[in-house]
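Of the protein chains in this complex, one is absent; all others appear in place.
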Amino acid sequence: MQWMVWTLPTAMVFAGLALLLAGMAIWGHFSPPVARRGFLRIETDRGDRLYIGLISAAVVLAGWIAVTDLSMWLALACALAVAIVIGVWG
Amino acid sequence: MSEQSTAVAGGEAGTAATTKEAADAQAPVKPKNNRAWFLVLPVVVSVAFTAVIPLMTVVNFSVQDVFSPDDRIFVGLEWFRSVARDPEVRAAFVRTLIFSAQVLLLEIPLGVALAVAMPRRGVWVSVALVLVALPLLIPWNVVGTIWQIFARPDIGLGGWAINNVLGLDFNYTLDSTDAWITVLIMDVWHWTPLVALLAYAGLRSIPQPYFQAAQIDGASAWAVFRHIQLPRLRGVLTIAILLRFMDSFMIYTEPFVVTGGGPGNATSFLSILLSKIAVGQFDLGPAGAFSLLYFLFVQILCYVFFTVLTRSGR
Partner (left out) sequence: MARTTGRRLPWARTVFWLYAATLMLPILWMFGMSIRPNDDILGSFSLLPQRVTFENYTTFFTDSAWYSSYLNSIVYTSMNAVFSLIVALPAAYAFSRFRFAGDKHLFFWLLTNRMAPPAVFLLPFFQIYQAVGLFDTHLGVAIAHMLFNVPLAVWILEGFMSGIPREIDETAAIDGYSLPRFFVKIFLPMIRSAVGVTLFFCFMFSWVELLIARTITSVNAKPIAATMTRTVSAAGVDWGLLATAGVLTIIPGAIVIWFVRNYVAKGFALGRV
C-alpha cells in the first residue's frame, strides 16, 4: 500500500465517507427510503439527495478555490450548508 | 435471408424499448431480495479494484507534493488552487466545451437528416446499416490515422483537393484553424453515424397507423417529419445528445494522433492536457487535482444522463 501515499486527512475523509455509506445502509434497513419531490423538481430518495448534496458541496468548494482567496473554512461552511439544504428540502 | 425477416430483425433494435416498457407495465414491482447482492459482488470487487483504489490514490496525490513514496510533503489544497487558476487548464476547458457544442450542433441535425433519408425496407436496409456503422467500429487511433493521411495537403485526397481544387491554403500541421476544422470534421465523420443509427431506431419504432393517417390527410413530407417523426425522436435524441456530449468531452485518441494537441495548443483538449501533465511530466500532485476537478464535472453530466434515462423509462 506504500504507493497509495496515504495521508491522515485523506484517510479521514474516506473513513468518513465509508461510515456515511454504512450509516445510510443501516438506516435504510430499519426505515426504507421513500422517494418524494422537493425543490429540485425530480423524484429523489435520501440516497439521491445525499449524492446530489455531496456533489454540490464539491462544486461549491471547487468554484470557491478557483475564484477567491478567502478562507477555505468559510467555503466548507457554505458547502455544508448547501448539502444540508439539498438533503432536507431537495 | 428474406426481405421480410431482414425488416423484422432491423426493427428489433427499435422496438426493444417498447417491449421493455410493456414488460415493466405487466409486472410493475420487481421482488425485493437482498441476496441479489451476491450476484453483484463480482462486479463490485472488480470495479473496486480498477476504479475505487485508483481514485483514492488520485485523491492522495492531489494533496501532496510527492517526490517518492517515502519523500513527500502535505500541501493541502494548493494543487487545486493552482490548477483551477491555471490559464492553460481554463483555456483547455473552454476549448473542450466549444468543441463539444460544435460537435452537437453539427452531428445531431446531420444524424437526424441521415436517419430520415435511410432506406427503411428491402435488401438495401442491411447494406445501409453496415455502411453507416462502419466508422463507429474503427479503432479510434485508426480514425486518427485515416484523417492524418486524408487531410494532408501532400499525400491526402482531402487536403489535396482543398488546396488544388478549391484553391484554399490548407495545412492542418501549421495552421490552428485548419487543425481545428480537421479534428471537427473527423469527429463528425466518426460519430454522426451513431446519432443516425439511434434516430433510425427511433423512427422504426413509430407505429405505422401514424403514417397512414398522415397519408390520408395528404400531409407533406415536412409536416410528417415535424409533427410525427421529430416528437417521437425525443427519447433517442436525448440519449444521443448526452452520449455525444460526454464522449466528445473526454476526446483524446483521435486529436492526439492527428495533431498531438497542436499546432501550439490549438487542439489541446482536457484529456490531452491532463495526460501530458500526468504521463509526460509525471507531476503527480497537479495531475491528481486536475483529474479530480475533471472527474467532478463528468459526475454531474453523468447524473443528468442517468436521471434522464431512468425517468424516460417510466
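Going by the order they are written in, the chains are A and B; count residues from 1 in each one.
As a working rule, a residue touches a chain if its C-beta (ideal position, glycine included) is under 8 Å from a C-beta of that chain, and two chains touch if they have at least 3 such contacts.
Note that the structure is predicted; figures quoted are calculated from it, not measured.
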item	value
Omitted chain's touching partners, listed by label	A, B
Touching the absent chain when the full complex is considered, from B:63, B:162 or B:197	B:197
Subunit B residues that touch the omitted chain in the full complex	4, 9-10, 12-14, 16-17, 19-20, 23-24, 26-27, 29-37, 39-40, 42-44, 46-47, 49-51, 53-55, 57-58, 61, 114, 116-121, 126, 128-142, 145-147, 149-150, 154-158, 160, 189, 193-194, 197-198, 200-202, 208, 211-212, 214-215, 219-221, 224, 228-229, 236, 239-240, 243, 246, 249-250, 252-253, 256-257, 270-271, 274-275, 278-279, 284, 287-288, 291, 294-295, 298-299, 301-303, 305-306, 309-310, 313
For subunit A, the residues touching the chain missing from this view	2-4, 25, 28-29, 47-48, 51
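Throughout what follows, only the chains that are shown with their structure count from here on.
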item	value
Subunit B-facing residues of subunit A, complex	2-7, 9-10, 13-14, 42-43, 51-52, 55, 58-59, 62, 65-66, 72
Subunit B residues touching subunit A - in the complex, by the definition given at the top	53, 56-57, 59-61, 63-64, 66, 69, 72, 74, 77, 80-81, 84-85, 293, 296, 299-300, 303, 307, 311
